[in-house]
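What you see is the complex with one protein chain gone and the rest in place.
Labels A and B are assigned to the chains in the order they are written; within every chain, residues are numbered from 1.
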Amino acid sequence: MALKYILFVGMIIIIFLSIGVPISENPQNWYELPFIPGLEEKARIIFFHVPAAWTTTLAFIMSLFFGIRYLMTKDLKYDIKSSSSAGLGLLFCIIATITGSIWAKFNWGSYWNWDPREVSIFVLLLIYGAYFALRTAVEGDEKRASLSAVYAIISGLTVPFFIFIMPRIISGLHPNEAIISQGKITMNTFMLIILLSSVAGFTGLYFYLLNLKVRITNFDYIYSRKDN
Amino acid sequence: MFLKISANGLSKAYNRREIFSNVNFQLKENDSLAITGRNGAGKSTLIKIIANIISQTKGEISISDKEKEIPKSKIFSIVGFVAPYLQLYDEFTALENMRIIKNIRNVLISEKNILELLNKVGLYKNRNDFVRTFSSGMKQRLKYACALLHDPPLLLLDEPNSNLDEEGVKMVWEIIEEQKAKGILVVATNEIEDSKLCTKIINLNKQEE
Partner (left out) sequence: MKITESINATLGILQKEVLSEFRTRYALNALLMFVVTTLSVILFSIGSENVSQEILCGILWIIIFFSSMSGLSRTFVSEEERGTVMTLHLIANPLSVYFGKLLYNLLLLTFLNIFTLILYLLMIPGFVINNYSIFVITIILGTFGLASASTIIAAIVAKANTKGTLFPVLAFPILLPLLMTLINATKLAVQGAILNEAFGEFRVLLSYSIVIIVISYLLFDFIWKD
């Protein structure tokens, strides 16, 4: 499990960089990051918020994928993976919502604005909540697994709808131009590297936690069967 | 119809606890199978698997007609099923229940034949009474009428005599004999008398070894 240590060290580095790297108006050296219009110093939160949002999306897609695998094979190990992934997705979704809300507060004045991205993350939160509400309400392992997988698929399909119709209905606050504008990457390279590393770090963290959670859940099942 | 049922290595587990395992049988026309065992041995579970109401955990079961396998989605059309835990529609009369089932099943049967069937199970005079007013014995008789509506090649009976009086038991006996003559019969039962009527027996208790 050398992966553990690599991950740990990597996360420490990321945290230091994101907090320590100077952001100034006129970057003199290569390690100084320029301002993003409208964000200045507060831009640091981007290193946590964006990866969290990305990871929760990844977790949802993985949960969906495992759910489909369960329906195809009826092997309960896929259900364990699906629900574990959803649990992590919920965690990262909460992180993304909170960091997003903090960002919104110091940047645009209020904790919640009903901007399209905010609404999307909120809907994702609702879907995760509904998913777990469903799981606790169903008896029988196989039944629970089937119904959860079906719900994951149905909600997974409505999310793209959401993403497409939102911009029509509400105008947004999210600074899209900071990262990509007209197809070209306009973010300062060093900043981009840190951001992508953070994304990689969060992703690695997700897979590590998923692996851990699946193994714990499997132990649980074996243990409770021994009691029978 | 040249009906054949073949089951190999059937086993069922619920919530990771195994109910029965490695059940095998082959049935052809005019065969009759009795499923016996203690309470909780899995008799109802097995007969439900044959009816395709629930699916098995392991193993295969296939029903074929003239060597061509009948797809699982069509099994309901050749199966007649009677069980104490089957419910009919309380808010309708006996006759309405029959008509509704006839419509949904797409059975080409005349109203006259429906009435004859009701008569056969002894419910002719109750045909226009609501099922919620029926006694459990009358409901059981109606279940037989509904099960025989489409003249099923495969008849599955779970505890066939439950709730029935002497006359009812005689009626069941007649139905069993008729079914043995024209199709396949499977009976899940605690009563030794019933199992004596069948050509083959499976005892689910022995499966645990």
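Here is the rule we use: contacts are C-beta pairs under 8 Å (C-beta built on N, C-alpha and C of every residue); 3 or more make two chains touch, one makes a residue touch a chain.
Since we're looking at a predicted model, the values are computed, not measured.
Which of A:9, A:157 or A:200 touches the hidden chain is settled by the complete complex: it is A:157.
Residue B:87 is the one among B:26, B:64, B:87 or B:199 that touches the chain not shown.
As for the chain not pictured, it touches chain B at residues 51, 53-55, 73, 76, 79, 81, 83, 85-92, 96, 100-101, 103-106.
Counting over the whole complex, chain A has residues 71, 123, 126-127, 129-130, 133-134, 137-139, 142-143, 146-147, 149-151, 153-155, 157-158, 161-162, 164-165, 168-169 touching the chain that is not drawn.
Following the convention adopted for this analysis, only the chains that are shown with their structure count from here on.
Computed centre separation for the pair chain A/chain B is 52 angstrom, with centres defined by C-alpha atoms. Residues 14-17 of chain B touch chain A in their complex. For chain A in complex with chain B, the residues that touch the partner chain are 140-142, 221, 225, 228.
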